[in-house]
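Only one protein chain is missing; all other protein chains are in place.
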Amino acid sequence: MKAMAHLVAALRDPASVAGLSGPQWSALMSVARGEVLLGTLAHRVADQPLPGSVAAELRAALASANQAQIHALWEAEMCHRALSPLGITPVLLKGTAYAAAGLPNAAGRQIGDLDILVPRDRLDEAEAALISAGWEWVKDDPYDQAYYREHMHELPPLIHKTRDRMIDVHHTILPLTAKPRPDVAAMLADAVALLGDAYPPSRLREGSGVGLNGERTRLVFGSFPPLTPPAGGRGTLQILCPTDMVCHAAAHLFADGDMAGGLRNLWDIHSLLSEFSGGKDDDGFWQDLQSRAQQHQLWPAVHRAIRLSHSLFATNIPSAMAGRVRHDKYYRIRMLARDDWGRESHRLIRLIFYIRSHLIRMPLPMLLRHLWTKWRR
Amino acid sequence: MTHSASFRVGPVGFRIVSDWREPVRQLQQLYGAYPAPIAGVATATARIEAARPWRRWLRPAVHIRGDYIIPDALPLPLSQGLLSAEMAMNLQVALGWRQHMLLHASAVEQGGRAIIMVGASGSGKSTLAAMLGEGDWRLLGDEFAMLGLDDGLLAPFPRLVSLKNESIAEMAARVSVDRLGPLIIGTPKGSIRHLVPRADAIARMDEPARPVLLLFPGFGEQAGLRAVAPSEAFMRLTDSSTNYVALGEPAFVALTRLVRDVPAVAIGYASGAQGVAAVEALWAEVGG
Amino acid sequence: MIDDSQRDGVPPGGEQGETAATPRRDAGAAGHSAARRTVLMVGAAGVAAAVTIRPAFAQTAASVFNCEIPVPDPANSGRYIALNGTLVPAGTRGAFPGAARAFKGEEVRQALQGRSLPGTSYEQGQAYLNYIRRLRAGQSGFTCYASIQMPR
Partner (left out) sequence: MPPTTWVAAAPDRLASQQLDVLSAVFDRASGQTHLLAEPLPQILAVLNNAPGTSLDVANRLSISFDIEESDSLAQRISECLDELAALGLVVKA
């Protein structure tokens, strides 16, 4: 068996690592690093009997991932402090949201930039407040600025001048030029508040659990702000409601980008589906998910995510949603395209997905115009 | 074809993968006395490879890669393949190692007590450690000092010593030729030649040592000593650590303990011999 | 040679490890014995009193001398670099066209220490260095620049 297959197996069933040889562990840890899943792997197999040098390395990787989450959550806190005087309550997206809510895929997960969603009509205010709180443009040339503002789903990236961390301020979840038009107003309206004052972040999970399915009431997840005193009338941080969180993860994986790091995103989706649904017979959840995905014009992406998650990680899904659809196997190959030395493999398939990533972000004539402008300068 | 080698330096089990045979052959020769990774588990994979398959033969350019990659890194010519492999290994440790706090420093030991020498490249820390390591000292490492987060001890990491320019001749005069790698000329840092540490440094690489002196060598600076305040030592050590921030509070505890408990001194010296003499004199004062 | 008197400001051993929030010396008793009260240095206006440790990039041989910094980055090729390092339209008076080749990390490191950048006039070199100083994460050359930041 190949190292990527061992990685998938270890995530799905931690006991599967029993009996791996030294060289197999070497390859497994290398591909896990390549997929930015080493901390996740470390968390999954923490209770398994492991060779001593593997245990030491994974323990250190997990501790470091936990520390990185503290840094990521702190960025969210500082963003909150910058925006709360305006009454803007940003919705945390992706890794920071998982960590703030204490969702199961957060354990050991690497978190990159801070991604937040704010209403489009508050974008200018949010931008000004962040800049006065020490964030700066990464790209300040007029073409990039105009390009982002006209065509993208986010402001041009900002970086904090002393903490060196980036923030992506989104006003919707896909580029404006992409074909699906998600109902971002509904996402914002149904977002869930993060409240409370407990610390540390690893003990955040009071309100979450299997019982979440179907409920559309505002759920109070565990607590986030470690310092901010509870102040009447001021906003707090939010996360997407469960079905929207799945829709966004699937959109991020299949409708945006070239699927580099796709295995980690698929693991997120598997974890979210397992956490939010009560299993394959939880009709309420699966129906809600499908109708919500249709509302966002994202059902093809969400359905593909459900199928692939089931196929790789044995997610417990309704049999009506299982089965294979044309092209699924190429997605699978793309997601597992790494050899035992950690090198990316399947050059042609990767290239095709790279080209696809540009085509799905904007219509072809517009893509050509964009590349031409970038190339000429 | 993929060529590979595997061995252990201190706590790190390495796997090195190459598109070319020669660099791997050189590694296997120079690391011949090093043990295999424990239970066959390599914790770091370093790769040297061609950007495109045909660039293995056609104007070969060696890219330094591995589990961790630095964007913007320039490839090196194939004649510098051994250097590329060493750099790829260093890179994996610098960016990936989390089991100890890493200091970009050299270290030597005597009687279980160690000196940590911290400085930018060009400070002479590497040459100083190499020279001491041929005398009454055991070389713990010339590139990274690994500080234990719980016990505050230094774990040896005695990789090949990377000799540069003038220090090559200085060391070649003292050691037998079978401990020297090929002379690599025309690198971005001038000439480089690798030195295999003395047998005791390799044989005892699982024996940690307690740091008792922090040294900030300055080659070419005015000769003399200057005591370094704990806060300055703290700043300089965090500055020379690639994983201090990633490790969080355990690194804070280990590092504040180190700068509080261990005297820190900056030394200026003009020649290798002068540096060695200054270190020996200091050592006598800290009760060595 | 290394006695405590040379290590300025080192407090006596008993105080080490106390919380920094405790004023130095006998602050607890300060309210009672006015004669022995501690003097607090509040510092001059406008002077920063805090430094935060930032992540150091790999200062290993690998990163320092084996990376390059294009001026400007390829996305902006064709634009000029003003003396303060900002990008301006081609042909702007007093600004310089981009460098013909990318600079090596080692060249930039030496230039930051006072040597000139290869193939540049004084002002041109200053403009390029100011451009490099303004690089941010995500821009081509940033990792390289970050990796050549040497300890003070």
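In this document, chain identifiers A, B and C correspond to the written order of the chains, with residue numbering beginning at 1 in each.
By our rule, a contact is a pair of C-beta atoms (placed from the backbone, for glycine too) under 8 Å apart; a residue touches a chain by one contact, two chains touch by 3 or more.
Being a predicted model, the structure only gives us computed values, none of them experimental.
Here one chain is not drawn; of A:Ala5, A:Val36, A:Ala56 or A:Ile70, the residue touching it is A:Ile70. For subunit C, the residues touching the chain absent from view are 7-11, 15-24, 27, 30-31, 37-46, 48-53.
In the full complex, subunit A contacts the hidden chain through residues 67, 70-71, 74, 77-78, 81, 134, 162-163, 199-200, 226-229, 231. What subunit B contributes to its contact with the hidden chain is residues 229-231, 234-235, 238, 244-245, 248-249, 252-253, 256, 259-260.
We take it that only the chains that are shown with their structure count from here on.
When chain pairs are compared by contacting C-beta pairs, B-C ranks highest. Mean C-alpha positions place subunit A and subunit C at a centre distance of 33 Å.
Annotation: 25 Å between the Cα-based centres of subunit B and subunit C.
The set of subunit C residues that touch two or more partner chains comprises 54-55. Residue ranges on subunit A touching subunit C, taken from their complex, read 136, 138-141, 144, 157, 159, 162, 164, 166, 374, 376-377.
Contacts from subunit B toward subunit A in the complex involve residues 2, 4, 6, 11, 13, 15, 17, 37-43, 45, 47, 49, 66-68, 96, 98-99, 243, 245-248, 250.
Only residues 64, 70-74, 76, 86-88, 90-91, 94-95, 104, 119-121, 143, 162, 187-189, 225, 227-230, 235-236, 238-242, 244-246, 260, 263, 265, 282, 285-286 of subunit B touch subunit C when the two sit together in their complex.
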